[in-house]
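For this depiction, one protein chain was excluded, whereas all remaining protein chains were kept in their positions.
Order of writing sets the labels: A, B, C, D and E. Residues in every chain begin at 1.
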Amino acid sequence: MDTIRTKTSSESSVIMTELVLPNDTNVFGNLMGGRLMYWMDIASALAASKFCNSPVVTASVDNISFEAPIKLGNVVYIEARVTRSFNTSMEVHMKVWGENLQTQVKYKSNEAYYTFVALDANNSPIRVPQLKTETDEEVRLYDGALRRRQLRLILGGKMKPEEAQELKALFS
Amino acid sequence: MDTIRTKTSSESSVIMTELVLPNDTNVFGNLMGGRLMYWMDIASALAASKFCNSPVVTASVDNISFEAPIKLGNVVYIEARVTRSFNTSMEVHMKVWGENLQTQVKYKSNEAYYTFVALDANNSPIRVPQLKTETDEEVRLYDGALRRRQLRLILGGKMKPEEAQELKALFS
Amino acid sequence: MDTIRTKTSSESSVIMTELVLPNDTNVFGNLMGGRLMYWMDIASALAASKFCNSPVVTASVDNISFEAPIKLGNVVYIEARVTRSFNTSMEVHMKVWGENLQTQVKYKSNEAYYTFVALDANNSPIRVPQLKTETDEEVRLYDGALRRRQLRLILGGKMKPEEAQELKALFS
Amino acid sequence: MDTIRTKTSSESSVIMTELVLPNDTNVFGNLMGGRLMYWMDIASALAASKFCNSPVVTASVDNISFEAPIKLGNVVYIEARVTRSFNTSMEVHMKVWGENLQTQVKYKSNEAYYTFVALDANNSPIRVPQLKTETDEEVRLYDGALRRRQLRLILGGKMKPEEAQELKALFS
Amino acid sequence: MDTIRTKTSSESSVIMTELVLPNDTNVFGNLMGGRLMYWMDIASALAASKFCNSPVVTASVDNISFEAPIKLGNVVYIEARVTRSFNTSMEVHMKVWGENLQTQVKYKSNEAYYTFVALDANNSPIRVPQLKTETDEEVRLYDGALRRRQLRLILGGKMKPEEAQELKALFS
Partner (left out) sequence: MDTIRTKTSSESSVIMTELVLPNDTNVFGNLMGGRLMYWMDIASALAASKFCNSPVVTASVDNISFEAPIKLGNVVYIEARVTRSFNTSMEVHMKVWGENLQTQVKYKSNEAYYTFVALDANNSPIRVPQLKTETDEEVRLYDGALRRRQLRLILGGKMKPEEAQELKALFS
């Protein structure tokens, strides 16, 4: 019998710390969005891989809004953890901050959701553990995951808006 | 008097071609999503910068869904062009393909929208030209830009779902 | 029977667009020649590989003269296409421009010819298609290819100057 | 009075040793020509800069013919030294070898000439020292420099073939 | 009056998580020691900089012994924190692990001490806060710092072995 494993969100937690170097910046001396999304992809892939103990590939990235530019020489913190798993996929939530170590000003850069699919050695999707929530924050993220998934499916052309019950409720 | 400049989408067109090298790939020998988003950020920033003739910074990235993995040694094509401009921001649409040059199989990887803000030398947002559509495809992208913008504002917490007239229509 | 395939130059066309980042520049803030030649090698290898649908290796690089420095933050455009094929090798011509997206000044950096050999899975040279010219420009490049090839052979010590009929004509 | 400094070729000598890493290689596991030309650009720029004690920029690269592929994990040796100086420019000659440290097989990859211009702080070309030859090999390289320079000027469209006395002699 | 600030070790804590990519590995597919030391330098510099709120430069690195190789595709964890400060310098201790996310085997790679000097905007060393220990482990690291410092001074030729009271005790 195939018992379904469960795992907690905290078991998937990854903290990444990076220093903004010259080649990471645009002409304003700010971290380029693309370089940040590269780091976020690795941080969240590691969180997903810790959760399912398999290699994973990036399936999708949700809308990201960059709030405050991160400056050359500042530090980037990325905290990533799985919020919910589906059959073979996992949603990972990230919070990203910048920090000026001299002034000790720490500022939020953005939040994001990346989704990953677990693969076996033959590149076929495989079952992942179910997520067991432990905190109110985790419950909130777990519950929102369905709505975000519907939005992904609609935006990816795989679901019709009128079928997205969770989303429809939002707009009426 | 401050006459408003207009520009066409084709004036902003950027074509980027990249080769997938070992360090761009995950354990499956596939291009990592983060590396691709890095290239897409540069391609779309160049398109936005060509459009407004100012430096730009990435403001947001819309939902991206990765359809087919791009393999080590394959080629990545990114076509980027501005679809619509607002006061100080521009939406850029990208199409991304992979190609195996040996088999000549060219496959779609994903489509995406990145948004940029134009800045002057003091890092203040500045007016950008208005986009003048030329083709049916451009009109379609131009019209959809309002709806995507509402979605961005809602997802970024800057608009309430019930105020998003364009989107509401979709769900009822 | 082994029919010889033909291909057009335009079927091999590759457009590469790159942004000059800090680590690409020398102390003057100009793109280093070596970094540009690296990008050119990839652009032209892709053009050759598109032409013959096999992997290729760089066989030689013709004299390159750098005319205008490309500045940090500017864009580099490389247009590459095959000009003529021989038994197992192909000559690729490239035009390289820089552009300041703010001032919209686009300036020529250099032109160059790289030569590639097509290899099979055992690293042995293989037959490549013949090039069929379509425009006057392509005919001009096709015709010049013989002369450049003689020069390559002489400079590589594989032909004696007095045997280079095409070149001799030039000097008398 | 402006006495002209002289320097020897050996005062400009630079030895560079690099290890071929995965990202430097093509699908055959061979060092990409473009990556090698990047290293050669830095090695020769350092030789030119040691010679004139000013920053330099790459002016041109002569025909390079790649003889033997350098494999992943092998070592690249580049020996660079100035062969002759003109008013504000210097020709640098390089020899490049690969070596398999396990089998101790050392093999020649190519020879090349890069030309550099010395610049002052305002980006204006400045006088460089004259080269004083010390060995027969250096005399041979010094004498050949004129002929190579004529070829560069012809190929760069700055001299007519019939004016190139040194070259004409070769072809008749 | 110049009151001396105090800070705790935990205020300097930095956690860095990196993924081992192809270009980070040697021919055995193991993370190269030099690449690891590069990441460790950044992790510990950030810890020192968080502690003193100034930019810092690496002054010295203590003996590092690499215990278990970290494989391609595995994760590297670096935990860094200041153990003791002197007038203008800080010692940072790091623990480094590798982890195979598939098998969940986490293994120790090494421990290390890097030392940093805090600099002001004129590149002059400046006073740093004093460290206040909070745990037994921190007391142990704090106490050992003197002995390690004597060893550094001896190995750096700035102290005679016979003057190193702390160390002498060890050997008799």
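In the analysis below, a residue touches a chain if its C-beta (ideal position, glycine included) is under 8 Å from a C-beta of that chain, and two chains touch if they have at least 3 such contacts.
None of these values were measured; they are calculated from a predicted model.
Colleague: Quick one: jot down which shown chains the absent chain touches.
Modeller: Result: the unshown chain touches A, C, D, E.
Colleague: Which candidate, E:I15, E:I64 or E:L146, sits in contact with the chain we can't see?
Modeller: Only one listed residue reaches the unshown chain, and that is E:I64.
Colleague: One chain isn't shown here. Among D:S9, D:S54, D:T83 or D:Q150, which residue touches it?
Modeller: Spelled out, the listed residue whose C-beta touches the missing chain is D:S54.
Colleague: Can you say which of A:T6, A:N23, A:N87 or A:Q165 touches the chain missing from this structure?
Modeller: A:N23
Colleague: For subunit E, which residues touch the unseen chain?
Modeller: So the residues of subunit E touching the missing chain come out as 26-28, 30, 32-35, 37-42, 45, 55, 57-66, 69, 114, 119, 123, 151-152, 155-156, 161-162, 164, 167-168, 170-172.
Colleague: Touching residues of subunit D against the unshown chain: what are they?
Modeller: Touch set of subunit D with respect to the missing chain: 14-19, 42-43, 45-46, 49-50, 53-55, 73, 75, 101-104.
Colleague: Using the document's contact rule, name the residues of subunit C that touch the chain not shown here.
Modeller: 22-23, 25, 27
The working rule: only the chains that are shown with their structure count from here on.
Colleague: Once subunit D is fitted to subunit E on CA atoms, what angle does the rotation have, in steps of 5 degrees?
Modeller: The C-alpha superposition of subunit D onto subunit E needs 120 degrees.
Colleague: Taking each chain's centre as the mean position of its Cα atoms, how many Å separate subunit B from subunit C?
Modeller: The computed centroid separation for subunit B versus subunit C comes out at 31 Å.
Colleague: With centres defined as the mean C-alpha position, give me the subunit B-subunit E separation in Å.
Modeller: 42
Colleague: For subunit C and subunit E, what's the span in angstrom between their mean Cα positions?
Modeller: 49
Colleague: Quick check on subunit A: which residues sit in contact with 2+ other chains?
Modeller: Expected reply: 27, 42, 45, 55.
Colleague: Write out all the pairs of touching chains, ordered by chain label.
Modeller: Per the contact definition above, the touching pairs are A-B, A-C, A-E, B-C, B-D, B-E, C-D, D-E.
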